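One protein chain is absent from this view; the other protein chains keep their places.
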Amino acid sequence: MSATTPMTMIQALRSAMDVMLERDPNVVIFGEDVGYFGGVFRCTEGLQKKYGNSRVFDAPISESGIVGVAVGMGAYGLRPVAEIQFADYVYPATDQIVSEAARLRYRSAGEFIAPLTIRMPCGGGIYGGQTHSQSPEAFFTHVCGLRTVMPSNPYDAKGLLIAAIENDDPVIFLEPKRLYNGPFDGHHDRPVTAWSKHPLGAVPEGYYTVPLESASVYRPGNALTVLTYGTMVHVAAAAAQESGIDAEIIDLRSLWPLDLDTIVNSVQKTGRCVVVHEATRTSGFGAELVSLVQEHCFYHLEAPIVRVAGWDTPYPHAQEWAYFPGPARVAAGFRKALEN
Amino acid sequence: MSATTPMTMIQALRSAMDVMLERDPNVVIFGEDVGYFGGVFRCTEGLQKKYGNSRVFDAPISESGIVGVAVGMGAYGLRPVAEIQFADYVYPATDQIVSEAARLRYRSAGEFIAPLTIRMPCGGGIYGGQTHSQSPEAFFTHVCGLRTVMPSNPYDAKGLLIAAIENDDPVIFLEPKRLYNGPFDGHHDRPVTAWSKHPLGAVPEGYYTVPLESASVYRPGNALTVLTYGTMVHVAAAAAQESGIDAEIIDLRSLWPLDLDTIVNSVQKTGRCVVVHEATRTSGFGAELVSLVQEHCFYHLEAPIVRVAGWDTPYPHAQEWAYFPGPARVAAGFRKALEN
Amino acid sequence: MTQPAPLRLHVPEPTGRPGQHTDFSYLHLSPAGAARRPPLTTQPAETSDLAFALVRVLDEQGHAIGPWAPDLPAERLRFGLRAMLKTRIFDARMLVAQRQKKISFYIQSLGEEAVSVAHALALDDSDMCFPTYRQQGLLMARGVPLVDLICQLLSNERDPLKGRQLPVLYSVREAGFFSISGNLATQMPQAVGWAMASAIKGDTKIASAWIGDGSTAEADFHTALTFAHVYQAPVIFNVVNNQWAISTFQAIAGGEGTTFAARGIGAGIASLRVDGNDFLAVYAASRWAADRARNNLGPTLIEWVTYRAGAHSTSDDPTKYRPADDWAKFPLGDPILRLKQHLIAGGEWSEDAHAALQQELEAEVLAALKEAESFGTLADSHVHSVATMFEDVYQDMPPHLLRQRAELEATQ
Partner (left out) sequence: MTQPAPLRLHVPEPTGRPGQHTDFSYLHLSPAGAARRPPLTTQPAETSDLAFALVRVLDEQGHAIGPWAPDLPAERLRFGLRAMLKTRIFDARMLVAQRQKKISFYIQSLGEEAVSVAHALALDDSDMCFPTYRQQGLLMARGVPLVDLICQLLSNERDPLKGRQLPVLYSVREAGFFSISGNLATQMPQAVGWAMASAIKGDTKIASAWIGDGSTAEADFHTALTFAHVYQAPVIFNVVNNQWAISTFQAIAGGEGTTFAARGIGAGIASLRVDGNDFLAVYAASRWAADRARNNLGPTLIEWVTYRAGAHSTSDDPTKYRPADDWAKFPLGDPILRLKQHLIAGGEWSEDAHAALQQELEAEVLAALKEAESFGTLADSHVHSVATMFEDVYQDMPPHLLRQRAELEATQ
């Protein structure tokens, strides 16, 4: 593996796209404002200049069109990497994702495939209000044929994005925007820490992958198992540290299909489980995790599995930090899982 | 309550709309082919003739437009009842449902509301293949601000539809198409039975409601609790009868918000639980039900909660009956829940 | 202004309902030969007139007249006639098979054969078609083996799509026929993306996409126009205006007082309105559009004016919502009869040859049906194994699907 450099998540994502544009002439990148300007979060900055505007270009403001043309490009043989400016704006593309990208291989019995990667920033914590804060992963995990991925750090972001681009299935690639510039642990009133201070902010410069369907144990522990992903990995870590509870934190990385073995092994060891996500609770992806754990580890469970999640309300602007499941709420969830 | 008549589910739904068009001049009905022709499943037959074409009319083939204009009508003060021809075709309307109808009251702090009812046939069993068979309820239950309802018989269908139309929240009203003409129990190779032979096929002619957020105990029992809705209510009943297992079958009717008390009371009594739905399993609404039961009844559970659901594949045409969770698979789920 | 009158909702109605006679004057036809033929390099906005006119080549006597009359050898015309007739005979036979319950569902293209067959002749074989469920003519023109198609219809053990799709939702990659979606209009932006990909790669292949009048109301239609215009994608948009979308008249999709071709003009796309039952006009307009696309001159939209002569599908009964004899009165006639008349008028065809061809094709279709049936039908449960249901969801089967397949096998 090549030498590592400290990178933010934005730089790591950009590096992944750079590497893939270089390696594979079939990779193309487009989306709203991604071309000349380089994206509202600057993830594609400089790529148009480097690879030209038929490889990296701006798209009309039409999420359905962005995904729709990506499906056609995929069928042609390209590997489109499309950006949706905010995950909150993916809904117009639902039909092209659910009815088309996800089912093209199946319905054509393998004649046509849709090897797309659809990147989108998700999650709150930037005072973005109800339309710049959502985490819609549950929708995607319900759709067979899709892969859903969410990194929690620069190293994984780059390795997973390369793996996603190379994968022949359509991949929904969710990027927790609050992590773009630092490992946010939920303490919004404290100074921002930098990725350069985090071990997973050291990123190889060249090509490497983090395999899909593999979870990582972010923090080993014995008291209980935490199943989480994205920003909440860091919040859970803060909760563990602050509560002194020896939580084993599993960063799922790939939400679906997922790495069930790592989950089952951990819960069978700890006997207790807390599921944490930022998305609204009801029918969130946490419900699937709870179901899997109780199906596979029922006789090892010593207490009910606890869910800590966003409330079942839109993400409010002014009350953002009462909505966001911060370390205090996560730690309360830990304590609940340790009752009895 | 007025005199009852035997009605199919189609007749009961039509009767509900007829009653509401008559009672409330703000009720309007539209959708693809619903006007002159009366709908591809004939649910609105005769209504345009009776109420005129500014109350009941055809819409362009645009699900996003149908829901979008319904939101505007609702804001004006009408009570639109929109039909989506098949639930499989609701995806183009996702943004108008999720970002608009569901959040209009919230984001305007109550200044504007979206009192829509969006009817759509769902479920398989008619050899409709992957685009005429889907059950997308899980999506809707994840969206705060929406109500999701699914009746399993003519009596409930009419009473729930009237309640939905009268309700000021947006209601997704899913109609299991395989039940339109008879209480289908999953035995596709047996002759179709008629609603006129079923007690819940006797429907009052006039106005009545079945309250939202209320489940019904379709079959009392002691061995285990079955949480289900729609077509699967009848399949579960067949499974209970054929297996001789004394299942208590709860017909949720309102999926979300739901009647948690009825669920908890039953599971605390039986100590065992099977969740059954036709939709794909992963991140299906069953996952939320499993989560709720394990959260609220953990110490009463004697065995893992079992999910019986559609496989995580598109709904195939030729292998339809291997996909559909019929009585044998449901009964196997019962037996699994009784192990240990 | 004085106090205005109350507003009222306008709900378009067809000019004929059961028991009445349709007044087809709403079609605004031009005579054959009347519409001009602009150069390939025309500016899109300059085709405005053609989006409201009607390009026609064949006159009442079957003569080819005017600037659009193509220079097509009789050989090719006979090939086209054969493909159209084959399409019609195939449709008729499959309808019978559906009534016999061998096939679970069917959609015919009766009366619209020219818009796919003649278009196919104007494309290269490596160009990709993004069809709807009513372009079986493309398959006939491109010579796809009938047995393969019928196996798909029968959902049997040789169904190339493994029983996964409703009958008629074919996918034939090697014939440049994209997998048909059950969701209307989704193929439109996909065709644009495919065409953009060809341009990105510097290839020479173009795409051609199909949509019905009713489905133009779907957002994806407009999205496709926008993207095609912005990137000048080498794509052709075919709007088959067969006047009906199940029970709704084309005015419910927005055809009243304007045309579907006009949508293209608004989006900056060169657009034509063409007699879709005139084989020569369809060929000529398609060729014009294909040449534009292939020469980096951008997309073209063509509205084909035709008539859905049959029921929408085998689930539909059109006598419930429109006059039963509409097709007989439809002013643009029958595409097969019109091409036949043209060939006979030119001494290139005869009634006898036609009768012989008819017989030959009927035998061919029947033989294919018989052979296909030998591989079973859905009704007799000779279908792909249930285990195949779990394949192709992903490239590699993930553990959860392996578990589910095992669970299914355990309860079988």
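By written order: A, B and C. Residues from 1 in each chain.
Heads up, the rule we're going with is that contacts are C-beta pairs under 8 Å (C-beta built on N, C-alpha and C of every residue); 3 or more make two chains touch, one makes a residue touch a chain.
Being a predicted model, the structure only gives us computed values, none of them experimental.
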| item | value |
| --- | --- |
| Which displayed chains the unshown chain touches | A, B, C |
| Contacting the left-out chain in the complete assembly, out of C:Tyr231, C:Trp244, C:Tyr321 or C:Tyr394 | C:Tyr231 |
| Candidates C:Gly264, C:Pro323, C:Gly376 or C:Pro398 - the one touching the absent chain | C:Gly264 |
| Residue among B:Ile126, B:Cys144, B:Val203 or B:Val267 touching the omitted chain | B:Cys144 |
| Residues from chain C at the interface with the omitted partner, ascending | 1, 3-12, 43-45, 48, 52, 196, 198-200, 202-204, 206, 217, 219-223, 226, 229-234, 251-254, 256-258, 262-268, 291, 294-296, 298 |
| Where the unshown chain meets chain A, residue by residue | 32-33, 35-37, 40, 53-54, 57-62, 64-65, 88-89, 91-92, 127-132, 281-282, 311-314, 316-319, 322-323, 328-329, 332 |
| Residues from chain B at the interface with the omitted partner, ascending | 28, 54-55, 59-60, 62, 64-65, 68-78, 80, 92, 95-96, 99-100, 104-113, 144-145, 147, 167-169, 213, 257, 260 |
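Following the convention adopted for this analysis, only the chains that are shown with their structure count from here on.
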| item | value |
| --- | --- |
| Innermost chain, where centres are averages of C-alpha coordinates | B |
| Centroid-based (C-alpha) most distant chain relative to chain B | C |
| Centre distance in Å when chain A and chain B are each reduced to the mean of their C-alpha atoms | 32 |
| Whole-Å gap between the CA centroids of chain A and chain C | 41 |
| Chain B-chain C separation of Cα centroids, rounded to whole Å | 36 |
| Sites on chain C at which at least two other chains make contact | 162, 164-165, 169, 181-183, 219-220, 393, 400 |
| Chain B residues counted as touching two or more neighbouring chains | 64, 88, 91-92, 130-131, 282, 312-314 |
